[in-house]
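Every protein chain except one is present and positioned as in the full complex.
First chain written, first letter: the chains are A, B and C, and each begins at residue 1.
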């Protein structure tokens, strides 16, 4: 595994050694159940609340209790959608989600849409942005919940969350954002954004897999999704994953501490990547290139005349790890719904390449990717029976 | 923390060092997303499937795919109840759960009961057993799902699952068992038991917190509970917690390997505890004493004239960790629903003491508990304004 | 649900435990079904609480609030003693977990009943006002938000 050039940090990240070190005592020594009254339990409860305060402080929550620990981004998204929509026994109303949400938001929305709620998918524009005026036009008097992700996991565009939340509140609905890709990577202040709920995932920020959190503003009515022993202030049952939660909080602290230096470094790597790739691969395009507000670490390309998986496998043979479409759905054959939502033609969507850099990426990694990619693309294009046609269409279109 | 005499293994267990060692490489080195196509992802997928096979083999599942990894016992229970009850869009039917289920089963059942389903709570008898004839009498033509836990987490009685499942199937319903307390501790064979679904939790078997699994027999229709990227064969979305799942599987392997020696050892410790406690504490009683099928590691007592939390805090002052009621609900003030369900009077239920032994318990620990408990009980009884009355009632009742 | 150091100190070393045999006033509150029972006996001299003892069956908070209320009331005029509120008790203890606030009611109610019992024995009017937990069917837990 060692010489892998890992360029898929948006799919998952290695846990930072400092995160693992922070977790270790909680496996074998400080193993109490945070709900037990005796010393070992109280010690666990204190550590749990410290982790909660760390997260609350990082996202500028008004109160630590606004942070609920979960098993990851997916559970947070599911809990937010179901929990807010059905709070107080509500069984109907209008829900608005952007069309390029992660499936962990889309699927619960569609589920609700089949059971009494009405769901509208809001299209982003070709710049990869959900525009507040489009949201304002789609909001209705009976809209109860709007969910628009903060940073898109495939194309890396950042959404104008504060404006979207404001527009939502003007019509009396609640606003949730899936921040699985943005927490720790850009400044994330729930009060400045004015949001009601947000989802986070630990394994995207060098924390452990199977961890995450849901921010839920005080006063937001919520029906718990996992039910049972009543942990997490009765909002999420299940014995708390203390090592995991401590790991998540530690990971976030590290992200916050290193961000001032890390953001320009990652941005530089990404820009180098974009420049080199577009310079060396004919007809390649950066998706949602017009967007100025973007995550520092994600770049998504369309490489016409090439199929994504084949490209990925050739790069893999050179020990380069990148992705095409989102990791979760790469078992599927459908082209990315994200790319389609921003107007990318289906035939090009099949040839997308997502590169995401991270803590351990170097310039040499980026250069190695480019060096390896050029002959791979050339070879695949030469095997493509339609490439001449594609080329004619492309140059005709561009000419 | 070091000299704690930990006697609350039913609440949670320390992770075994061998479990932690097995997990470690998956945090920092083998960190791939199991859904990614490249080598790092394939390596993760292979490790994940190995862990799945380990669990499948241990429970004698017909196929590894019958094992779905989850975030713990609570999620497994929730997913089983909701997923089986509402499979295929079903929105009504009769659900039977025992009255002394864990809240992670009871709460989803009650939720379904408020939304189209009809829920009956089946009472165990005073021996702490749900009797198959009682189940047979409660089953109806429209019963869709029966859920009876395998081993009760408070009183440690084992239920006749094979007979209960057979009775259930005779009436065409499906059978789920919450085996969070029994997996690894007694032989658990899904085919011999003839069950359709079972819930497991990692942190009860020296595995990591925040891990667990759901056994789902092939052919059982199931609506996924966590929705999104479609992981776990589309039955449980969310990036898999690979270190956690490997830890869970490793923990189970260790339980299986050590059980032949460990079961008699734990049984011996428990019997010594029961003998000594009943011998030294006047009027103390073992709950569900008549049950012959029981978990080796749990004993639950009623100590009349004493309130549980006060007893627990005094023991805690002597660095002994025990529990009163279940850990999850010890934040609550209600007497244990489990004790009430087996006919324990409310005033005695407030004075229950659960002691659960485990891998690191010694005879000295048990003896220390008894030695410490005797004066604690004496002191609390002397402060009890009603103790004379209680005593009179007890001796009148017993005479 | 963490107890303050002061709660734990009073729980571990409760003050004024016991029964005054020739008490001037007796207050009994709570019932075993709720899990908390408390009995306060007082010795009154010149409408001042000269001596006070308690017995309590109950949780850590029940014992600690009983203990602190006897310490607070000792030496107090009965008119002042009945004014001790559940919040006074809780704050004297450095706070109580929300789920345990009802225990302070039991402690103050026990004291109120003892004072009224003393007054009644002397043919005087009660001064404690309504004491909800004197009703044997009263369940203090119902006060909780959940």
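Rule of thumb we're sticking to: contacts are C-beta pairs under 8 Å (C-beta built on N, C-alpha and C of every residue); 3 or more make two chains touch, one makes a residue touch a chain.
As the structure is a computational prediction, the values presented were derived from the model and not from experiment.
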Which is it among A:39, A:310 or A:370 that touches the chain not included here? A:310
By the contact definition given up top, give the residues of chain A that touch the hidden chain. 305-310, 313-314, 317, 330-335, 346-347, 350, 380, 383-387, 390
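FYI, only the chains that are shown with their structure count from here on.
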Residues of chain C that touch at least two other chains are 1
Can you list every residue of chain A that touches 2 or more other chains, as numbers and ranges? 37
